[in-house]
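This is the structure I want to talk about, given as structure tokens.
Complex shown without one protein chain; remaining protein chains in place.
Right, chain A next:
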């Protein structure tokens, strides 16, 4: 075991953690907002809006994330309208392209989770609340959302882990996250086993951190589950 090399590698790989966490965090938040909107569309009374939501989910779930990243990073430059718009300074950067692709991708999965969680709220509880005179925002805030949170939180935690892993694809469009740095180090030193193993351990520990956070959130939000 070449401990100095391992320590140096670990040190260099850890400098990629902030970017990995940034991509995960921003995409998770933006993705959640998008997901909630899509899930709201999926419950809409108008059938065309429901189809639109289903199409959105189908498109993003049915194609590889890497293809989505390439379409945004390489493909969008071809659209003249976009190139001359105010969005171009953002879309010309790999960082924002990665965030856009990750947010859109995770929002499709998130929308399904939110839709499922809201559908899992017992019908009779909603009817009981309506009989008490609750409706609209009050009904959602008091009855539907708290229950849906309970059903959906664990699934959304899994989605956050999948998102963390998915951010590694940003390295393909030149971003220097943990995977990007690992790749650069390997092409410099050819010591692939050690470097990729350490990178894997970093991701694994981040996964455990997310699992721990979800557990804490569950305990904090759902006091009745405390044993």
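Please note the rule applied: contacts are C-beta pairs under 8 Å (C-beta built on N, C-alpha and C of every residue); 3 or more make two chains touch, one makes a residue touch a chain; residues count from 1.
In the analysis below, contacts and distances are computed from a predicted model.
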| item | value |
| --- | --- |
| Name per UniProt, for the chain absent here [options: "Nopaline transport system permease protein NocQ", "Tricarballylate utilization 4Fe-4S protein TcuB", "Acetolactate synthase" or "Sulfur carrier protein ThiS"] | "Nopaline transport system permease protein NocQ" |
| Touch with the omitted chain, as defined above, among A:7, A:67, A:120 or A:222 | A:67 |
| Where the missing chain touches chain A, by residue | 58-59, 61-68, 70-71, 74-79, 161, 165-166, 168-169, 171-172, 179, 182-183, 186, 190, 192-193, 196-197, 199-200, 203-204, 207-208 |
